[in-house]
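Yeah, one chain of the complex is gone here, protein chain that is, but the others are all in their spots.
First chain written, first letter: the chains are A, B and C, and each begins at residue 1.
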Amino acid sequence: MTETVDFPEFEPPERQPAHWLSTSDIRRARAQLPIVYVDAVPVRIDSAGDVVEVGILLRVTENGQITRALVSGRVMYHERIRDALVRHVEKDLGPMALPSIPASPQPFTVAEYFPTPGITPYFDPRQHAVSLAYVVPVRGDCAPQQDALELAWLTPEQALHPDVLAEMSGGQDVLLRQALAYVGRL
Amino acid sequence: MTETVDFPEFEPPERQPAHWLSTSDIRRARAQLPIVYVDAVPVRIDSAGDVVEVGILLRVTENGQITRALVSGRVMYHERIRDALVRHVEKDLGPMALPSIPASPQPFTVAEYFPTPGITPYFDPRQHAVSLAYVVPVRGDCAPQQDALELAWLTPEQALHPDVLAEMSGGQDVLLRQALAYVGRL
Amino acid sequence: MTETVDFPEFEPPERQPAHWLSTSDIRRARAQLPIVYVDAVPVRIDSAGDVVEVGILLRVTENGQITRALVSGRVMYHERIRDALVRHVEKDLGPMALPSIPASPQPFTVAEYFPTPGITPYFDPRQHAVSLAYVVPVRGDCAPQQDALELAWLTPEQALHPDVLAEMSGGQDVLLRQALAYVGRL
Partner (left out) sequence: MTETVDFPEFEPPERQPAHWLSTSDIRRARAQLPIVYVDAVPVRIDSAGDVVEVGILLRVTENGQITRALVSGRVMYHERIRDALVRHVEKDLGPMALPSIPASPQPFTVAEYFPTPGITPYFDPRQHAVSLAYVVPVRGDCAPQQDALELAWLTPEQALHPDVLAEMSGGQDVLLRQALAYVGRL
């Protein structure tokens, strides 16, 4: 997941209800309730809608290890799914990405990240997250907004390479393959 | 919604993590985080899968008013969506309902119940609920488990009658019509 | 349907296999085999993907009657579904419509037009058509390519008005409502 900056203090103030969650409240809720998430698989499509490239976030850790991730993050209180998708895509791909948020709220799947590994293919040690997963075509220029972050555009074939999948964690390799199955490019 | 008995104290103890939510915690979380829900539209299908009847819960209030509702309720911490569907269907239709929980986690829609009316077609004054909605065929005998509750089986045509839809609240009339659109019986 | 010009002689010659269907062959096949179709519901979406307008084709007949239709037409031999969608959208909305063909081939429903009324909600006296139905956002300028044809952009609420639905035929009013159910605007 890419939620390192996904904390309430970074939300525009006008969106915050009076009783917004403190960091300790978030930590507590995460131990007690499933948290609503969205996962977005950014894609480039051609004029017939066929997926030609998949965007995967790439981070080089301090000790030189590469990790890859999909766009992912929490849905806020009083925030629509589609607004959360816009916010997280812009957070990770920049304000010029021009995402085409799907017209329908029907996700291609629901990824259930459990804090216990093995119950589902998805795992998140911090929490039980129920994540609605969407394929999101982007038409604009993408520029990751954080220092350590890069965006790699890969063909479906490249994205499905075992070496690439092995650099994803928490089951996002499975989710990526589900996304490519959904668009007919598995 | 049908969540009158959907409180932690009714959960089987073996499912409760040590730090289960108290009633006041639930109330607090509901004011601060979107809550994960499931909505189920129980149906009778024929041998070709065609929907012949829709099951709608019916409650007569003390002053004689009729309200109708779909099967609906919260997803617990560390509970899979499909287990929450089983639990809520059995809670409302009884242990002999024999629901056919969908093989795929892809819902037919996501109903976003906001505490503020007008933002989406769905409204819940208690909370912001993000509800994954499924059509659930049931093959067994249905017997609502609470005194004031009945279950009415209606044909799609009867279910779409304005008088019936008018007895549903919180936008569940819209959700019911979406379910019938999804199965080709709008 | 809008298939008045959807005959083989209007297809670009380079697409025609050597043994292309003659008009009499088409007529004969239509009496013997289900024909593959696509239905497209053109929409305008906002930056969050929410449908703000639906495009409905409008034709004034010689005696002044108004009929409304979705974009619809046959899938050719050796043509992909997504290429058929591009072709029919451009045929009806013009070459500058800039349709966003869905990345996934999963349709929101399958409309089975039977030559006998009453078997499904869809009816086509000419044939048994199995039509894959998609919601297609368009971003460009739309200009219908035939004289008698106009394109009306309606809000979802306007499109659902009984007077508008009554001007559609063959069950396309049902299909339009299914499309709006799918995008959460029923």
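Basically, a contact is a pair of C-beta atoms (placed from the backbone, for glycine too) under 8 Å apart; a residue touches a chain by one contact, two chains touch by 3 or more.
These figures come from a predicted structure and were not determined experimentally.
Between the chain not shown and the residues C:L33, C:V60, C:M96 or C:A166, the one that touches is C:L33. Considering the whole complex, the residue from C:L98, C:V130 or C:L165 that touches the absent chain is C:V130. Panel shows chain A; residues 109, 120-121, 174, 177-178, 181-182, 184, 186 of it touch the chain omitted from the view. For chain B, the residues in touch with the chain missing from this view are 43, 45, 47-51, 80, 82-83, 85-86, 100-106, 108, 135, 137, 182-184. Contact between chain C and the absent chain runs through residues 17, 19-21, 25, 29, 31-36, 75-81, 104-110, 112, 114-116, 119-120, 128, 130, 132.
Simple rule for what comes next: only the chains that are shown with their structure count from here on.
One rotation lays the C-alpha atoms of chain B on chain C, and its angle is 180 degrees to the nearest 5.
Averaged C-alpha coordinates give centres for chain A and chain C that are 34 Å from one another. Centre-to-centre, using mean CA coordinates, chain A is 28 Å away from chain B. Among all residues of chain C, those that touch two or more other chains are 182, 184.
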